[in-house]
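Pasting in a structure now, in structure tokens, and then I'll have a few things to ask.
A single protein chain has been omitted; all remaining protein chains appear in their positions.
Now for chain A:
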Amino acid sequence: MTINPDLQGRSYPAAEVYDVGREKIREFARAVKATHPAHFDVDAARALGHGDLVAPPTFAIIVAQRADAQLIEDPEAGIDFSRVVHADQRFTHHRPIFAGDRLVAELHVDGVRAMGGGAMITTRSEIFALGADDSREPVTTTSSSILVRGEGQ
């Protein structure tokens, strides 16, 4: 299986809306062994000046990986998910993610590079919060590289 080099520069528009719920923030925080009260207790979050529970710094991976799935599951991409290794990851927060946010992600394929029998693919998700009038406020930019291992790698 080979990776389609024409993927570079491709983008996938924002699809479904991700509704950030309090229980999801609590569940994700427990899953990464976070204990800060601002993830669990609305009053503690408000005491820090926030409107609602604050998501952990890597929470946006849920939204980013849903966006990535559009690429990984695209039959034209030629990616074997069982051979995917996560190589690097970055989150740049323009503002924190809070419970109650309605998020959408635009996916951009920034790089495709052949490596051995496989390929390194770099993607970027621009995550926005939707306002009441469907306006978009930039929330987080995530970028990640995945290595799709070739046979024997």
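One rule holds in what follows: contacts are C-beta pairs under 8 Å (C-beta built on N, C-alpha and C of every residue); 3 or more make two chains touch, one makes a residue touch a chain; residues count from 1.
Going forward, contacts and distances are computed from a predicted model.
Among the names given as "ABC3 transporter permease C-terminal domain-containing protein", "Acyl dehydratase", "ATP-binding cassette domain-containing protein" or "Oxidoreductase", UniProt records the absent chain under the name "Acyl dehydratase".
Touching the chain that is not shown, out of A:Glu27, A:Asp41, A:Glu76 or A:Glu137: A:Glu27 (per the contact rule at the top). Those residues of chain A that touch the chain absent from the view are 24, 27-28, 30-36, 38-39, 48, 50, 54-58, 61-62, 65-66, 81-93, 96, 152.
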